[in-house]
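Each chain you see keeps its place in the complex, though not every chain is here.
Order as written gives the chain letters A, B and C; numbering starts at 1 within each chain.
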Amino acid sequence: MSEKKLCYKVATKMMADTKFEHNLGIFLENVDDGFAKMKMKVTNMMLNGHGTCQGGAIFSFADATFAIACNSRNIVTVAQSCDISFVKPAYEDDILIATATEKYIKGRSGIYDVVVTNQRYESIAFFTGKSRAINGTILESKDI
Amino acid sequence: MSEKKLCYKVATKMMADTKFEHNLGIFLENVDDGFAKMKMKVTNMMLNGHGTCQGGAIFSFADATFAIACNSRNIVTVAQSCDISFVKPAYEDDILIATATEKYIKGRSGIYDVVVTNQRYESIAFFTGKSRAINGTILESKDI
Amino acid sequence: MSEKKLCYKVATKMMADTKFEHNLGIFLENVDDGFAKMKMKVTNMMLNGHGTCQGGAIFSFADATFAIACNSRNIVTVAQSCDISFVKPAYEDDILIATATEKYIKGRSGIYDVVVTNQRYESIAFFTGKSRAINGTILESKDI
């Protein structure tokens, strides 16, 4: 991950601006144009009554990775819709990895696939996010 | 909301068992068989860099409402997949209401629609959750 | 169904212009602003090797109903994305009814739910379509 690339600077700014991801303990592992990889440890706070990680925590993790990928070119981009399929439970202390890749981009619209796996490379969830670029940039010219 | 009904007792137990929803400040407003209504205030912690509520927080809120609705008959039921469309941003101090209704249930499979609105009755997000009942109950016979 | 209403005239024009729906034997039962109800008989031509109706035929039927509903105000509107869940098979000679209702509309964007049932009022499929209005009208002013 080159710390001099624009996508890295944008991702760093976005991560600094969000308390929600920070509270979930989400870390940036890698970023590139239209690509992001993040890490999150499943904590006791995320468990439901069955002792498995809440879907909301897994979604939030995948969604955060999608957000870094779709904003990577410094154009403010928001989620229009997302879907997620949960294929295997995650448990306390599991280390989850989410990888977002750009499936399609044209004009203001993009489609991104995110795969969430655990530390044994087992698939936990599949997420697809649709994005729409709006006006504005994350970083101003002077900060690039 | 009758506090003597089974669905109410199940919902209360589920809410007590989850720290995640508790941290988001989600409250139960109403519950019935296959139905749930919840409230959540958008806090500063939920905001992203644009000053709007994170999609992950809205999803988690809708998902929690879906969970209460699909577990309401005291059969342990998990989410298989969910999709969400974000149609209007939510802002700090907005009071969100999520209402989950059962669209379909047969055997172990169910489909639930959740609508999230703000305090002005404006639609914020539309969520659909697919559930699958597994073995076990939330409350034991002795606790009903 | 008032044959003098604009939505009726638009639907009639759209049905006349499409050979695909015609080949599937899809008929208009009712139409209103943001609403449509259509009928289709499952024919031998639609069956797969298991003797049940092809998903493509059921999707096409639901999609046609969605199209009539989202174009009902005489603004050319196209599908952006659709999802469908198949909950019960349909068989030869079943009479299917699809009902499309407008869940959300704002500016150019709309969300429509379509329910497909058989002649015994059993749910066959649930479809959701997202639409986007583009430029142009189905009927010209002189034809209204």
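In the analysis below, a contact is a pair of C-beta atoms (placed from the backbone, for glycine too) under 8 Å apart; a residue touches a chain by one contact, two chains touch by 3 or more.
Fair warning: this is a prediction, and the values are worked out from it, not measured in the lab.
Chemist: With 3 identical chains placed here, how many copies of the sequence make up the full complex in this file?
Modeler: 4
Operating definition for what follows: only the chains that are shown with their structure count from here on.
Chemist: Between chain A and chain C, what is the separation of their C-alpha centroids in Å?
Modeler: A distance of 36 Å separates the two centres.
Chemist: Let me have the rounded angstrom distance from the C-alpha centre of chain A over to the C-alpha centre of chain B, please.
Modeler: 23
Chemist: Just give me the whole-number Å value for how far the CA centre of chain B lies from that of chain C.
Modeler: 31
Chemist: Identify all positions of chain B at which a residue touches two or more other chains, and write them in rising order.
Modeler: In chain B, residues 83, 85 touch at least two other chains, as defined above.
Chemist: Please give the residue numbers of chain B that touch chain C in the complex, ascending.
Modeler: Of all residues in chain B, those touching chain C are 83, 85, 87-88, 103-104, 106, 109, 111, 123, 126, 128, 130.
Chemist: Which chain A residues qualify as touching chain B in the complex?
Modeler: For this pair, the touching residues of chain A are 13-14, 17-21, 23, 44-50, 54-57, 59-61, 63-64, 67, 76, 78-86, 138.
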